[in-house]
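Right, one structure below, let's go through it.
Heads up, one of the protein chains got dropped from this complex, but the rest are sitting where they should.
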Amino acid sequence: MADQLNKMASMVAKGAMSRREFNTRAAALGASSVLASSMLASAARADTPVKGGTLIAGIQGGESTNSLDPALAASDVPFMVNSTWGEMLVDVDNGELKMRMAEEVSSNADATQWMFKIRQGVEFHDGKTMTAEDVVATLMRHTGDEAASGAQGIVKGIKEMKAEGDMVTLTLESANADLPFLMADYHLVIQPGGGVDNPAAGNGTGAYKIVANEPGVRHTFERHANYWDSESAHADNVEIFVINDNTARTAALQSGQIHMMNRVDPKIAELLKGTEGVTIERAAGPGHYVFIMRCDAAPFDNNDLRMALKLGINRAELVEKVLGGMGSPGNDFPINAAYPLFDSSIAQREYDPAAAAEFYKKSGHDGSPIVLQVAPGAFPGAVDAANLFAASANAAGIPLTIKLEPDDGYWSNVWNVAPFCASYWGGRPVQDQMYSTAYLSSAEWNDTAYRDPAFDALLVAGRGELDSAKRKGIYSQAANMLRDNGGLICPMFNDWVEARSNTVGGWISNPAGTLMDGKALRRCWVMA
Amino acid sequence: MKMPFSAMLGIFLTSSFVFLAVFAQFLAPYSITEASGGVWEGPSATHWLGTDTIGRDIFSRLIYGGQITIFVALASSVLAFSVGSFFGFMAAVRGGWADQIMSRIVDLMMAIPSLIVALVILSVLPLNLTVLILVIGLLDSTRVFRLSRAVAMDIAVMDYVEAAKLRGERQTWVIFREILPNALSPLVAEFGLRFIFAVLFISTLSFLGLGIQPPLADWGGMVKENKDGLVYGKSAALMPAFAIAALAISVNLVADWILSRTTSLKGGRGG
Partner (left out) sequence: MHPVLKLVVQRLALGLVLLLAVSAVIFLGIEALPGDTAQAILGQAATEVSLANLREKLGLNEPALTRYFVWLWAALHGDLGVALTNGVDIATAIGQRFGNTLFLAGCAAVISVPLAITLGLVAARYNGRWPDKVISGLTLTTISLPEFVAAYFVIFLLTQVFPIFQPVAMVFPGMSFWAKLNAVALPVIVLVMVVLAHMMRMTRAAILNVMQSAYIETAELKGLTPMQVIWRHAFPNAIAPIVSVVILNLAYLVVGVVVVEVVFGYNALGQYLVDHVTKRDLPVVQAVGMIFAAVYIGLNILADVISIGANPRLRHPK
């Protein structure tokens, strides 16, 4: 009952439920009116931002090699640090566009030209005012041929960029109905002059200014006095501690050394739940763990063998044992309900040893070991998952064996090279981007070497299609093609599992990324 | 001479470990890969020591893990001692340039932290048991070299060694007949410790993601797999940790006993 009451009380505080309705429902639950009103009061307190104080996050995924250059950000700590000192044109919040450095977005009729109206009077930390020229320079830096940026693949479809007054106009090579969502990519932090002179200066328009930058140790910030958004930046100071060890990070949260942490091991979440003063925050995001077969390499160039392996994996067991139940089974295409226009009617593929054995026989494989390469860092629990996969496949008579690779060099030497290995995807804000990043014939990251002109044509058609019912049909078709012919084995989508101290207010889950998609320090506050 | 209780305990435990390791295939109730229970179950009649992170039987994995742990640690310590003490004595007896060259090569090897060296080597070479043993053994042999050289240096200036040299004995004769017996006690004490260090080094390599191939696991790797539950009172990680400690202690009880025997053998005054 208390849970339900709490939830309702916070809905009242957020304005999603009336007081009157709350009182009626609370009475129906058998709560005394004293209890109900006290809960309401504490919920209101919890939802009223408290100004001041220091908010500390303990985060895994930082090294002493990290840079403040947004183009190079790849792991959780740089992601969080950059989101704290900088902002993008837009954010994606639970599938919706939120305007940040842009105030308004519009397009021409066939979605080949996009106009962004830039917010006026926004100041960088060094006191300069942000202009449309800064925005264009930023995008240019990530696009140019000499750029070394993680966002290069995202912005390369832009043919022309123009800044006129407070307007930025982007002309595309071909139609893309999703372009504004791409501008939320965390590499595209707006920097003065595009950050060309000093990309790692850490000078941005974000809520907090950098005070101490000690990569791999900690990053400390103070509030940006002239921050434009009065709805956020509640704490006076925020700090990020890099704590890569799971056990130490959890212990630090429990002992009050930090206020929030990312990456709670699902098995630990179950145990941590019982701890006083700590709340587990879950969000069902688009991230997924995968085993990838290259469709152009023997023996995986045989679709019957691919089907045998897809049927020989026990998804329910993996979700249960590797994710501790904190996730959902995948269906061998990279999309789930976290995406707009998802077709939930596609049948869920199950573990079927008999069918797997049949496909295996049909494939005519010579019985030599099928080697799956995996490293502990491929995704959390990767080795466990691979072991379970091997056991369930062996039970269906498929000679699957595992080869352990060191984490060191895994992404350069094994991923996208080896014919069969483990990997993960963090997901993308929209379906098209996910498919275009990894399944288009010409994509750099086509790690399954899936090349199908019909599939490519579908994607192009989807981009130009502005009617959402028709688009949904197109993506459903694409999903089915990949599910039945692709090289992707997608056994599970992982939830973001994070934890915060109960003294932290303002937490709103955002499945797009870790720690409220990087906004936790900006939007949360500490209660005294 | 009567064998003390601690030595008997040590011999008993060590031989039980060896017995379990040698006959692992016949003794383990489950296979090493089979997920036969739920995640982190406590000890029960079906799983004597409970289950691990993905529901595999810990008792069975301990037995198989012991086989690998003992084999790798023993092989690498023996390698380290043969190589290290031979060259160490040689350096002490020969002195001069031979000593200088060997000592500097060892200094060079030791001057680079062994973990880093192992990290570099293991990520280039294929990960298998032979490579692992060679890497651990050779890295460890530098430590043995230094110790045996230091011990032998003190012995080499003793009058009886100089007398042997003056008699015209060959160097190998001096090493094996004069130096070795007199250097044995500190070396035996060191062997016990080196064996534990080998066990710990393997587990540290596993901790950093290099080591034994799955689904096999050494005890250190098992500790690592299960360590996250430790803070919440899940005993799974304690079992392999306890096994490491028990093995280490029993090996050292035996080493201590041998140490006290070799010292009494020298005839002086019994312990």
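As written, the chains take the letters A and B, and residue 1 is the first residue of each chain.
The rule is simple: contacts are C-beta pairs under 8 Å (C-beta built on N, C-alpha and C of every residue); 3 or more make two chains touch, one makes a residue touch a chain.
Given the structure is predicted, the values throughout are model-derived calculations rather than measurements.
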Candidate in contact with the missing chain, chosen from A:L97, A:M140, A:A251 or A:M481: A:A251
Of B:L132, B:V151, B:V174 or B:A236, the one touching the omitted chain in the full complex: B:V151
Listed residues B:L27, B:L193 or B:L216, member touching the removed chain: B:L193
Contact set of subunit A toward the excluded chain (per top definition): 58, 63-69, 72, 74, 145-150, 152-153, 200, 212, 214-218, 241-245, 247-249, 251-252, 254-255, 257-258, 407-409, 411-413, 415, 423, 444-445
Residues of subunit B (touch criterion as defined above) contacting the omitted chain: 6, 100, 104, 107-108, 110-117, 119-120, 123-124, 143, 146-147, 150-151, 153-154, 157, 185-186, 189-190, 193, 196, 200, 203-204, 207-208, 220, 223-224, 227, 230-231, 237, 241, 244-245, 247-249, 252, 256, 259-260, 263, 266, 268-269, 271
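Going forward, only the chains that are shown with their structure count from here on.
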Subunit A-facing residues of subunit B, complex: 33-35, 39-40, 53-55, 119, 122-123, 127, 209-210, 213-215, 225, 227-232, 234
Touching residues on subunit A, where the partner in the complex is subunit B: 246-247, 250-251, 265, 267-268, 271-272, 317, 320-322, 324, 375-377, 381, 383-384, 386-388, 390-391, 402-404, 406-409
